[in-house]
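Of the protein chains in this complex, one is absent; all others appear in place.
Every chain is named by a letter (A and B) in the order it is written, and numbering of its residues begins at 1.
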Amino acid sequence: MESIEIKRRARIWIVFIALLAAFFILVSLNVMLGSVQSSISDTLSALFGRGGDMADILWKIRLPRMLACVLLGGALALSGFLLQTFFNNPIAGPYVLGISSGAKLTVALVMVLVLGAHKSVGSVVLIGAAFVGAMISMGFVLLISQIIRRSAMLIVSGVMLGYIFSAITDFIITFADDASIVNLHNWSRGSFSGISWDNVRVMAVVVIVTSCLVFLLSKPIGAFQLGESYAKSVGVNVGAFRVALVLLSSVLSACVTAFAGPISFVGIAVPHIVKALLKTSRPLLVIPVCFLGGAIFCLGCDLIARTLFAPLELSISSVTAVFGAPVVITALLKKRARS
Amino acid sequence: MDLKRFLSLALCALFLFSMVGCTESAHVNRRDLGNGWEIESSMPLQYATQFSVDYYAGGYKLICLSDNSRFLIVPEDAEAPAGIDKDITILHQPIQNIYLVATSAMCLFDALDALDAISLSGTKAENWYSENARSAMENGKILYAGKYSEPDYELILSSGCELAIESTMISHAPEVKEKLLDLGISVLIDQSSYEKHPLGRTEWIKFYAALLNKESNAEALFVDQVGFLNEAAAQENTGKTVAFFYISTSGYAVARKSGDYVTKMIELAGGNYIFSDLGDPETATSMVTLEMEKFYATAKDADFIIYNSTISGELKNLDELIAKNELLRDFKAVQNGNVWCTNQNLFQETTQLGRMILDINRMLVQDDPTVTRLNFLYKLQ
Partner (left out) sequence: MDYFFSTKQLTVGYNGTPLIRDIEIRLQKGRILTLIGPNGAGKSTILMSITRQLKSIAGTIYIGDRSIEEMTNRDLSHHLSVVLTERLRTELMTCEEIVETGRYPYTGMLGILSAADKAAVREAMKLVNVADLKDRDFMCISDGQRQRVLLARAICQQPEILVLDEPTSYLDIRYELELLDILRDMAEERGITIILSLHNLSLAQRVSDDVMCVKGETISHYGSAEEIFQRNLIHELYGLTDGSYNPVFGSVEMKRPPGTPHVFVIAGGGTGIEAYRTLQKKRIPFITGVLHENDIDYQVAHDIASCVISEHGFCPITDSSYQQALEKLHTCDTVVNCLVEYGEINARNRELFEQARLLGCKVVENVATL
């Protein structure tokens, strides 16, 4: 049986190296491609040498955007993985607990109440509003989870919360002017455009710290793969784990929603792709590779979104849907075929 | 534990909301440079209230806008003066390579014959009313730089742009403004949509003239429009009522707020806007969605209907109008054949507002049934 073990290890290494290669290729492409063309040597010298317009474009526009894709893509993939494992549901994703609806609600509130009265706000306020909205939504979910102890019901209550928040948002919009409505609609399509270095700094801290915490949760996540009852029997503190999981996945998806708006399908599709490639669901392996996979997915989709029809930008969510939806459908079909 | 978390989150939310930049609307203040220089003269403004231009010795001009932004125009080859207030943005003449997003400003630039100062536009070629603008874009003299909310930063940066003229929509996408500033591009937000008087909007031609050193052209154009207005205002109020609205795709009637510049135009033309008290004067929104019953009850008896085609396209005939909502058949204006429709590009014609008022006046006053087409309105039959 040793050869099987060797084959498995080899597979994991190959996948990992291939993904790393893809990652570096996409990073380079994202830095080199844009609506302003320049040769490779120009790009390199602009990156590391003198200033000038090209350097500005690279440093101020492309690099922060690229880093945002990496960080937020990884965050989404991890968030999706956590929720799929916990709920044992292949279509669970970062927004299944109603986070994006909560964020949209607070952003709508700010747009209608504050901006509608001819005041202006900094982007920090909108980002903060989105984050606060997501966290409030998460707070509700946690409250509910103390009362409803069954994990399956948590998804239902998350979905219901999402509907309630959407209904309230629609209510608020009736008092909004067209400008607010248009802009709220734009916000909910999600976009990596306009990310600044300040944004990247905050994102990096939040995402990296949270991702490390997720990695440290590998052990109870592994126990949970046998279901809640067996996890409890091997000593997992199920209540605390549930809270930690909701918290961590919410922080990750709240961070994404705050800085880039809701971006769908990454969180649902990437864990499936990663598990299909690695052919294992061991958390110690899947977690880092999911992060890498999410980064690659977002880098690729953002590249397409901003270069395909330049200077028009495609909505990032439509690109991720085009690639992500087939993955989810295949995963669902495979699961049906199995059972 | 959960209650505490909740409270702390709520407090966070409150704190964030209070962190909003408090900007007063409507009036311009703080017209002082801060370095002790004395104002030589100020631009006389008849109707505009959302900006001011002060002239200093040496050809320097200080422009202040009602959103508290200030710009100092420095003459060509001159230096920026020392010791001025930090929040004043310096713009060196000649001002070129402008990235223009505010659609209402395009025809002003066109009228001033200053299109070559623009190199990037936030609107696609086919959506411009102005022929010159359209052909400039088709010839590649002006490039399309993406939507206001997702501009192509690389293109803007590489074109050497130094000034972006945005519309108030940008306040909903503050990260775009911040990014542009970060890239070293000054951002000016056109406040003309907040002008209460229609000619206040037209007077913004003087604003852009100050930017481009074409003050004399502007004055001449403006005087024309004032002339049209006076011609209309000279006549008495006809006592006729006018309803100005459109039917949205979801079936609602959307009308202008009372006191907004379109309704002012109607008043100046000698008509009476049928909705006397619509909307909240304090908010910046200009349109109000009406519930069908209220709309029907009030507008049914309007003498004239002007259908606002700028949003969803021009109507060809009365049947198309009635197809939008059967109830319109009962409206007095429909039954009397007094339904008119605006040209789709009404709002882009900021330089012609005086003439527009005269048009509305002609619509109200003349009773020659063969006249079905005015400059900016046409009869729906």
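Please note the rule applied: contacts are C-beta pairs under 8 Å (C-beta built on N, C-alpha and C of every residue); 3 or more make two chains touch, one makes a residue touch a chain.
On a predicted model such as this, the values are computed, not experimentally measured, just so you know.
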item: Among the chains presented, those that the missing one touches; value: A
item: Residue of A:T280, A:S315 or A:T330 touching the missing chain in the full complex; value: A:T280
item: Option touching the unshown chain, where A:Y163, A:W197, A:Y230 or A:F309 are the choices; value: A:Y230
item: Where the missing chain touches chain A, by residue; value: 1, 4-5, 8, 88, 216, 218-219, 222-223, 225-227, 229-230, 232-238, 275, 279-282, 284, 338-339
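Basically, only the chains that are shown with their structure count from here on.
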item: Centroid spacing, where centroids are CA-atom means, of chain A and chain B in whole angstrom; value: 39
item: Contacting residues of chain A [partner chain B, same complex]; value: 34-36, 53-54, 56-57, 60-62, 106, 110-111, 113-126, 128-129, 132, 135-136, 139, 142-143, 146, 174, 176-180, 182-183, 186, 191, 193-196, 310-313
item: Complex contacts: residues of chain B adjacent to chain A; value: 2, 5-6, 9-10, 12-13, 16-17, 19-23, 25, 67, 143-147, 149-155, 157-158, 160, 168-169, 171-176, 178-179, 182-184, 194, 282-287, 289
